[in-house]
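Missing here is one protein chain; the remaining ones are kept as they sit in the complex.
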């Protein structure tokens, strides 16, 4: 199997879907000649032309709203939001329109649309090029929210997203674009939207994570393994709908749960995971449900000492694992 | 003490603040001659004139963005969003701007602004005149989010919101506008933003609620009291920042927790309350943390049988209380 | 007028049907049989003029809540409308999920819209883009009120359409009010059509109480769009003859004299006069038509009243497209 980076896998996924289905097209800012500011769409404009890879005006609401309309007509738009931090102008279209279309029309109208957005911190982006925005969407019935943590899933989930008959938000951990490498199967495959995955079986405690934090969690698990702590790591992958079964099965096995994300603690996605466990896994628990997350400040500061303070990392995760394991 | 309705208390609060401080002004759609579509601002245009009660163009982003600018200059705007369902066009301004202003400028700039919006279902409003939107904001450091459940708090919290040096979202349970009546102290008083309140002390289990659901929860608690179940009811009132102390103190006392809201279950505000208890109240718990919330469908349906199915009510709450009490 | 006489009559009948049904809705509301009504009275010429300019059922429509006449003209039945008012299962817009007059009619290419104003405008642009990408020869008709043009959402929709040169006709029904607010509280220009020049699209303002004037303006825009000439903006100037909705009391913000004054240019009366002058309609033919329409409306109300409500559990689906079958099974 060829090894590639996360962003290469995403690009290959888009390439194959554009090739496979002529209803698929990409729309976003600088996705054409520029190939996207992160180069996710590099080469696609040259290959598929300006009808399939469309540079849009600088307006996220317009990008998503136009995507919804095209999807209603039967197309399969991939909308690129340049940074997740800039998704909020489109919030009304995503939450009030795309998410509610199927239900409100009693199934007459559906919105088969993918919205891609790079998210996450630790890249010197300051408050507005570092945000984790998933929790704003993992509360909205009608949406699906996925976050890949490795190239294989990235490609497979992207292809599933494009083929999904519903609006799918596909958040890309941008710090891992070139940092995270891995094998990607040759030939056609998809990764289903829905199931989380136990990426490292273990018996002492369960650590739930996604995206870049999943990557770090695996590193932390190796660290503590050397100290005799056997952590199970679960890659949540699909954040919404919530895969409660996999979460609860893991807690049933280990009795302890730690949730890790780089979004703020309060009201972050970890709250729902914790609530799920506290409600339906209560009798399996032999320790408090812990969350390791960013502090409750409005964003990731630019200056390095403050950025480092903000971001979870393998050391902080390992410390939290040790702490919980010793409860 | 005079008795009044929830909406009268809100109006009186605004009236007194307009009177007290000439920097206070109201801006929104139809707030002038029309007095607001719910009549919350009735009479204020006539009393304070078009400079203090400003009918704006039909654009929520513009309302909030203009409010932020005025607040930066030192004014104290009260922005009215006609229905909470229409707050999303302003999401970017609230979340990326108002919330982050103080932090990002290292305290140089602050946004003393109140955003009022009627929220909640059960009024035949269908998907777009019934929404509970609080969970979209109780995750955003820099914001404060309050929801009054009775006239006394409504007036007192509104006055605190107007005087607060930060952006405060003030969500009004519109089904209770005229239904909820209560005594309001004469003369000047405020209710602090921050603390939740034990509105009915009890010993068997704790029920956490706010807004209309708090009103219903008190009714449910009376019902089950007749059956010998002594429920403690906590009115959360300030949803963000979270009053973890009051929540945990109640669970310490009762050992059982039920959270009630009319927003969707998954990712709703209840998730954070449950996570708080699962993390810091774990050793006090002798039952799973339960949530009673709306089902995970995209909105409140219009047609009555479906609306009734969607909405929590005193009977459903009483059933959930009985169920948890018997665990 | 180059329109065939039978088409002119058909247009008039569409206006009258909309009017009578709308009036009946107000009665149903007074009778306590429906909880809410938002009216198109005064808008019939704007709507019928616009919708007759497209190929109905073939072209696409992204409407707004006052568009009863448009929906009837593309084939929504009066009974379907009343079922929507009552939240009956047979409501074709949403199976009782949405409030009345939040349209959708899949079989006629009318997309579902919501309450937040102007949200349907970018959808029209997207449909236009899809039509262009597929190489189809359809056009999209989309409507809003003048108040909704204050939304950035509307601006971005028209701008995208202009830049992408897609076949969309943006019709603005300027009825002089957005609930209580007058146009000068929305914009610093005299006519919505002036917005066209800032967006680089052809713009025109027409008398929205004259169905044939609206028709001509829209026909030109539709033709241009279909031939690849891109989008247009059309303002149809009219007057909201009722309160904003059944929840509104318009006496707080406008005088009875003003409302009375505008009844003189009631679009149904204007059209009736035009057809009479053109000797296409006689008083007798009108009376017959009206009687027939009124009977049709009564029959619709009867049918709707007898129709079942949805079961509570139908509300569980379909949140996702995968559940559409489940939803269908549950109300089969």
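Letters A, B and C name the chains as they come in the text, with residue numbers starting at 1 for each one.
Operating definition for what follows: a residue touches a chain if its C-beta (ideal position, glycine included) is under 8 Å from a C-beta of that chain, and two chains touch if they have at least 3 such contacts.
Small disclaimer: the values here were computed from a predicted structure and weren't measured.
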{"item": "For the chain not depicted, the shown chains it touches", "value": "A, B, C"}
{"item": "Among B:41, B:82 or B:96, the residue in touch with the chain that has been omitted", "value": "B:96"}
{"item": "Hidden-chain contact residue, picked from the options C:49, C:152, C:208 or C:243", "value": "C:152"}
{"item": "Which residue of B:12, B:41, B:56 or B:276 touches the chain not shown here", "value": "B:56"}
{"item": "Residues from chain B at the interface with the omitted partner, ascending", "value": "25, 51, 54, 56-57, 59, 61-62, 64-75, 77, 92-93, 96-97, 100-110, 112, 141-142, 144, 165-166"}
{"item": "Residue numbers in chain A that touch the chain omitted from display", "value": "29-30, 32-35, 37, 55-59, 61-62, 85-86, 88-89, 124-129, 295-299, 301-306, 308-310"}
{"item": "Chain C residues touching the omitted chain (full complex)", "value": "150-156, 159, 162-163, 165, 184-189, 194-201, 230"}
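In the analysis below, only the chains that are shown with their structure count from here on.
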{"item": "Distance from the mean Cα position of chain C to that of chain A, given in whole angstrom", "value": "40"}
{"item": "Separation of mean Cα positions, chain C and chain B [Å, integer]", "value": "36"}
{"item": "Separation of mean Cα positions, chain B and chain A [Å, integer]", "value": "30"}
{"item": "Junction residues of chain A, two or more chains touched", "value": "92, 96, 100, 103-104, 141-142"}
{"item": "Chain C residues counted as touching two or more neighbouring chains", "value": "94, 97-98, 102, 114, 116, 152-153, 319"}
